[in-house]
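Data first, discussion second: the structure below is written as structure tokens.
Removed: one protein chain of the complex. Kept in place: all other protein chains.
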Amino acid sequence: MSQGDAAGRPRPAPIPAAALPGAAYRASARIRFGDCDPAGIVFFPNWFALANAAIEDLFRERLGIDFHALHAERGIGTGFVHAAGTFFRPGLMGDAVHLTPVLRRVGGASYALDIHIHRGEEELARLDLVTATTDLASRTSVPVPPDLRAALLRYGAACGAAPGQETSA
Amino acid sequence: MSQGDAAGRPRPAPIPAAALPGAAYRASARIRFGDCDPAGIVFFPNWFALANAAIEDLFRERLGIDFHALHAERGIGTGFVHAAGTFFRPGLMGDAVHLTPVLRRVGGASYALDIHIHRGEEELARLDLVTATTDLASRTSVPVPPDLRAALLRYGAACGAAPGQETSA
Amino acid sequence: MSQGDAAGRPRPAPIPAAALPGAAYRASARIRFGDCDPAGIVFFPNWFALANAAIEDLFRERLGIDFHALHAERGIGTGFVHAAGTFFRPGLMGDAVHLTPVLRRVGGASYALDIHIHRGEEELARLDLVTATTDLASRTSVPVPPDLRAALLRYGAACGAAPGQETSA
Partner (left out) sequence: MSQGDAAGRPRPAPIPAAALPGAAYRASARIRFGDCDPAGIVFFPNWFALANAAIEDLFRERLGIDFHALHAERGIGTGFVHAAGTFFRPGLMGDAVHLTPVLRRVGGASYALDIHIHRGEEELARLDLVTATTDLASRTSVPVPPDLRAALLRYGAACGAAPGQETSA
């Protein structure tokens, strides 16, 4: 049986950390005891929580966008409309991992990132995340704010074309 | 821009609860304060945690398989190799939701389920989960245990063919 | 060595479920795979998350106060200023547990509850939680809203005096 997704597509193959764009931002994290389940490995929803933390780091340290202020002061939400993970190898308690976001596209009111999670050179998980920007008060779609759009496009350009990446306004 | 996944596929459309297989198992859950984020909606990794709880309920109440014993006594892991969520509408604190697992396929050493999460008739989220069965001690792939395979196939047969569903030994 | 708290006080002794006030509200929950850690038992912060869920149930089903509306519409926070847990026995994946809140006191701008967590007759954990009511916008202390105060006092009176319980306006 293929272990692909609902549509039977083949699952992606892991890539070594060395194959990631050299200019990509790389967040560091450590797998915690509390992230792991009775099987001794990362409870899979926690991969997504780690990825969200990496995006917060990307915003603060690379994009220069205050994730907190974006939500709390500007009233812009960055909720996900799609989130997929392919899990290649289990993460274990104590593992030091790196999370590398690669911009896949920026649309009118959404953007998409892949997050590669590596332990050393070994890719443990690949997350495919699509964010839609919303007005938090009305919970309706709003355009990606211009400063965020510009920062994302700069980041995407610095990283160069990832396989399958497309950026469009 | 399409809000589809990495490959640019269109995202699935929500279906009303009434369109689910009548014989499908339906788990109940409530969205908790602690499940929600500063945007006031379910923090997306928690949708996956809720889905895992629904699978535990499915095992216990419908499949007749002791999820706990499977792990702790029989040493069989049911970790995920793929997990995708499409989020149609935000879940809010206090919402009563139903989670309906639909079997998509059973393979030699894995099986795939969709979990539909509804609030009333409205589908809030659709999760696409692929589990690989493993030996917990060696962390290597093992065949789906015969009792679990039989129970899954019985469940799938009772529910009838879901759109796109295929079952194979 | 005593296993008491920072001040060296003896730790409380577990009581059977039968010793709880007969009129007390009892919330049901199940210990999930994802609540447990690599030691196979409830990761201790999750006891507090389960307790918070039980308080939400108490509000909705017994006090008649909409916890969600209290926060989202009335702008009243019910954050904790103190939270203590004594853990008697580990909770295991799959366990059905009951959480019984017992009001300890209602003050001007705060109230205190004990939450007893039982598996059958066996008390697994006892939580001691002190909530301060706040204005969410200014994050300053506000009196316990009259409807909540009245509901808490009614609940406390129905349950009768718990050991060490005091209620005061």
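We call the chains A, B and C, going by the order they appear; numbering starts again at 1 in every chain.
Convention: a residue touches a chain if its C-beta (ideal position, glycine included) is under 8 Å from a C-beta of that chain, and two chains touch if they have at least 3 such contacts.
Note that the structure is predicted; figures quoted are calculated from it, not measured.
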Contacting the left-out chain in the complete assembly, out of C:G94, C:G107 or C:G156: C:G107
On chain C, residues whose C-beta touches the chain left out of the figure: 1-7, 9, 11, 38-41, 43-46, 48-49, 52, 71-72, 77, 79-87, 90, 104-105, 107-110, 112, 114, 128, 130, 132, 136, 139, 164, 168
For chain A, residues in touch with the removed chain: 30, 32-34, 40, 49, 52-53, 56-57, 60, 66-68, 71-72, 92-94
Absent chain, residues of chain B that touch it: 33-34, 36-38, 40, 43, 45, 93
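Please note the rule applied: only the chains that are shown with their structure count from here on.
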Same or different contact residues where chain B meets its copy chain A, judged by the half mark: same
Mean-CA-position distance for chain C and chain A (Å): 36
Rounded Å distance between chain B and chain C, as computed from the means of their C-alpha atoms: 31
Inter-chain centre distance, chain A versus chain B - centres from mean C-alpha coordinates, in Å: 22
Contacts with two or more other chains, residues of chain A listed in rising order: 38, 40, 43, 45
